[in-house]
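Structure first, commentary second.
All protein chains of the complex are present and in place, except for one that has been dropped.
When the chains are written out, they are named A, B and C in that same order, and each has its own residue count from 1.
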Amino acid sequence: MKTSRAAVLTQYEAPLELKEFPVPETIEPGAALVKVKLAGICGTDVHLWHGQLPIPLPVILGHETVGVIEALGEGLTSDWTGAPLSAGDRINWSSSINCGECYYCRTKPQPTRCLGRKAYGISYSCSAAPHLFGGYADYIYLRPGTAIFKIPEQLPTEAVVGAGCALVTSLHGIERIGVHMGDTVVVQGSGPVGLASLAVAKASGAATIIVFGGPPHRLELAKRFGADVCIDISESSVEERKAKVLEMTNGFGVDVVIECVGIPEVVPEGLELCRDGGRYLVLGHYGNAGTVPFNPHVITRKQLTVAGSWGFEPRHTQAALKFLARNREQFPFEQLVGKPFPLERAFDALQATASWSTAKSAIAP
Amino acid sequence: MKTSRAAVLTQYEAPLELKEFPVPETIEPGAALVKVKLAGICGTDVHLWHGQLPIPLPVILGHETVGVIEALGEGLTSDWTGAPLSAGDRINWSSSINCGECYYCRTKPQPTRCLGRKAYGISYSCSAAPHLFGGYADYIYLRPGTAIFKIPEQLPTEAVVGAGCALVTSLHGIERIGVHMGDTVVVQGSGPVGLASLAVAKASGAATIIVFGGPPHRLELAKRFGADVCIDISESSVEERKAKVLEMTNGFGVDVVIECVGIPEVVPEGLELCRDGGRYLVLGHYGNAGTVPFNPHVITRKQLTVAGSWGFEPRHTQAALKFLARNREQFPFEQLVGKPFPLERAFDALQATASWSTAKSAIAP
Amino acid sequence: MKTSRAAVLTQYEAPLELKEFPVPETIEPGAALVKVKLAGICGTDVHLWHGQLPIPLPVILGHETVGVIEALGEGLTSDWTGAPLSAGDRINWSSSINCGECYYCRTKPQPTRCLGRKAYGISYSCSAAPHLFGGYADYIYLRPGTAIFKIPEQLPTEAVVGAGCALVTSLHGIERIGVHMGDTVVVQGSGPVGLASLAVAKASGAATIIVFGGPPHRLELAKRFGADVCIDISESSVEERKAKVLEMTNGFGVDVVIECVGIPEVVPEGLELCRDGGRYLVLGHYGNAGTVPFNPHVITRKQLTVAGSWGFEPRHTQAALKFLARNREQFPFEQLVGKPFPLERAFDALQATASWSTAKSAIAP
Partner (left out) sequence: MKTSRAAVLTQYEAPLELKEFPVPETIEPGAALVKVKLAGICGTDVHLWHGQLPIPLPVILGHETVGVIEALGEGLTSDWTGAPLSAGDRINWSSSINCGECYYCRTKPQPTRCLGRKAYGISYSCSAAPHLFGGYADYIYLRPGTAIFKIPEQLPTEAVVGAGCALVTSLHGIERIGVHMGDTVVVQGSGPVGLASLAVAKASGAATIIVFGGPPHRLELAKRFGADVCIDISESSVEERKAKVLEMTNGFGVDVVIECVGIPEVVPEGLELCRDGGRYLVLGHYGNAGTVPFNPHVITRKQLTVAGSWGFEPRHTQAALKFLARNREQFPFEQLVGKPFPLERAFDALQATASWSTAKSAIAP
């Protein structure tokens, strides 16, 4: 019987444990068995490790994964777009599956807020068969209903993992807030979501993009991706950043600010950077990081629009793969990914992400 | 020489002083001299009296006024809509005049954020001739460029003053956030802006409207205007109000919440009342009332859209007069106005508004 | 063995034939067997009878149906909104089922343009078991995946059939073109779609609604539903109708025109009734009724927005039932339905619709 290794989170804030699970021999109709090629480490994985979101331990982490089809269940003959699927195809998939039946799937379509949504690498315990529901493993088992996408041949695996769930998150968020040709934009944050938002804003025709972030290697990437100005947050105060933005906008502020940080304090800072009638996207607050003193008067007086965006839909994954293929030269997401860690060093990979020592770390089992 | 009395704010938090000013004998081209019939007391006047917004004292307060044309300057022959104007016509006007030339008038059209905007009853000192720039007076002088509107004959003066700047503010705000046929709505507040927002939401086809407010005489009006449920804030806790809203919406929250209070604490309360993907309008925060602890995570997680709205444009004043004429029976705004005060008791009128003892007080000089 | 009668279209333009089919004894999981209470005759049925749309004859017509649950397949325990379902419940359902997998279900969400959409009373031949896929019958069989809705108790069956697929069609169309509070509207047509569009526009806050149509009994209903002005098309010319609309709008035309006729000639007429910057909804052109000379210059010069809308989604059926329950007094759709025909006179019912002798005919088996 074949087995698969997997790096398991068994206890919050403890090292991941390398375990072996049987590789399922029969695949149920509509499901797929996939050999993992590269699994990205998302910032969310760090939050999960700290126990900041309740999950059904033990869990195999990993929701940003590229793999190769090993076996297909009956009836699964094409990917989400209708392209034929067969063993050996290199694929990516939406990390979540919707229930399709709840109030948010049906009545008020907000599919990312599906009440029954479950995500690989997050919502499934590995204690029951077929166990393999996370990317930090040799194999992953995709349940029926997973939105699978063949990866265009010319697109490197590293680019897909480098873009990870950051790019789909940004595509969804910017769809909600709108970045229009000629807009001036501030991106707060230069992590994966910040870089992806920069890329999407740039590709949407933004005229000027200012990135706040750090450390320097990430700001280098921001420059490479087309940021007009980068400001290192560790070398500037709130007042200095505001002064710079106002100086670049005749004292008015920018059309759109995109928050990609997740620290409450940046929200009041960012609202002040919008011109009157401007737009603010709260994109980085997936975790509950507590409160910040906030003055609602700024929303009324500056006549702002503020939007939040949660997760993404399969159509964003499809759009992301097209985006990556179309803009490979302009936005080389593969450069975010450092040298991959072997599976047995999954915990080191997680710590590399936690410490921001790379833009993005990854595991090649 | 004819004179006009006027109630003047000469010092913050001191009683208004009744003074006499010469009535101008010549009217410059495009201007108008108007005899005041009824001047509304806005909640903003109370804030001005406390000195919460800087204004060029001494100022004749009053920006919600109906009057009759006494004399027209050369060239002023029609109202803002093109209807002919002549002495004796009963009129209302937009309280602000835009510069028409700034960044917000031109480049990023946000006309209510005009950099040079000046408002009757607020921005003009009465120390220089022609002095009469506020509604708490026998006469008011309308400068060239004022957006003047003839009042339809069948529409009572009290209805126009009762709607005051609350209705135009609500029309603008709800234009920004959107209330669609079939929506469920919470209105936070039952003062003039709350009642006007209730009316506009109702007329936009809202299916269910819940009003939070008080005191009881205002909630009676809310019922009269078509609120489905009214909750007295003095007899309910934040948790009880939330429980009621969730109970009425299968546990999901409403489509739209409209904030018409101006107290920061109600904003976090209101955000929690939105369903996921819902909308929140910060409409009542004209004054700077300080900060409140706020968790940006709610915006991301619930995927909300939050909008602010400031002031209104002349087209909203035109729409408000049509709205009042069209919906007189359904929304009898005249019932907001108590027995008018004579001009010499202007300060009592102001205190009646400050103490919420009527929905709206007014001065009939 | 129980049998069900059904009125079958076996040959275009020939009388319907009353046939008997076995009532299925076993219901597959997720399906339902329903006893028909009232089946509406839609104008589309007349087009189908003429052979204007290709369908797989023989077909049991009828896609606007109210029935009572006779038996439920395994697993079908709640309606589309999650409310519990059991035998004896009075229900309505969306007439179409989407594939959920095609380009228009997934990538560019336009679910009403699903490539695999199939509709009761239209797309299913009755030659294969379980045969009963149309409303003109004693029983109808609802396949797994049908969006079923329990009907609120206080809502009469006749109101649901009277609103038929016209109301859901109007809800979808007006969602696309937008009718906002205060808008002036022309509705071209006073058939079921015209009356439903009038109702939806009215409930959305339209200030003035002008209906073009006939015969007089339908215009009476339009008046009853709140039309401000009705113009009988048989007693007016294109020029006269235009003159009336311009007279009512200071010569500018209305904000929105809704086409509910299906005759190409009305489109150029209607575009001329829009003010500059106005909106035009092509809602009645379900059938291909050929071409009309059309000048594209009008679109550019008047800066119009023109939209089409096809069919409806289950969420529109849900909204329609809520709309009917909420506005029963204002819009008594039951008044559209004449005295029901017995099933054996199904062909007379069809001809009554064809001849416009009632607003809507119906069959009570």
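Descriptive notes on the structure:
As a convention for this text, a contact is a pair of C-beta atoms (placed from the backbone, for glycine too) under 8 Å apart; a residue touches a chain by one contact, two chains touch by 3 or more.
This is a predicted model, so every value here is computed, not measured.
Annotation: of A:A319, A:A346 or A:I363, A:A319 touches the absent chain (contact as defined above). Within the set C:V46, C:C99, C:V238 or C:I299, the residue that contacts the chain not displayed is C:I299. Of the candidate positions C:T3, C:N288 or C:S355, contact with the unshown chain belongs to C:N288.
Only one of the listed residues, C:R113, C:K242 or C:R345, touches the absent chain: C:R113. One of C:G145, C:G277 or C:P342 touches the chain omitted from the figure, and that residue is C:G277. For chain A, the residues in touch with the chain missing from this view are 180-182, 200, 203-205, 207, 319, 322-323, 326. Interface with the hidden chain, as seen from chain C, comprises residues 103-104, 108, 110, 112-113, 176, 250, 252, 255, 259, 264, 267, 275-277, 282-310. Mapped onto chain B, the interface with the missing chain covers residues 80-82, 100-103, 106-107, 109, 314-315, 318.
Please note the rule applied: only the chains that are shown with their structure count from here on.
Least-squares overlay of CA atoms from chain A onto chain B yields a rotation of 180° to the nearest 5. At the interface between chain A and chain C, over half of the residue numbers appear on both sides, which makes the contact a same-residue one.
Centre-to-centre separation between chain A and chain C, using Cα means, comes to 43 Å.
Within chain C, not a single residue touches two or more of the remaining chains.
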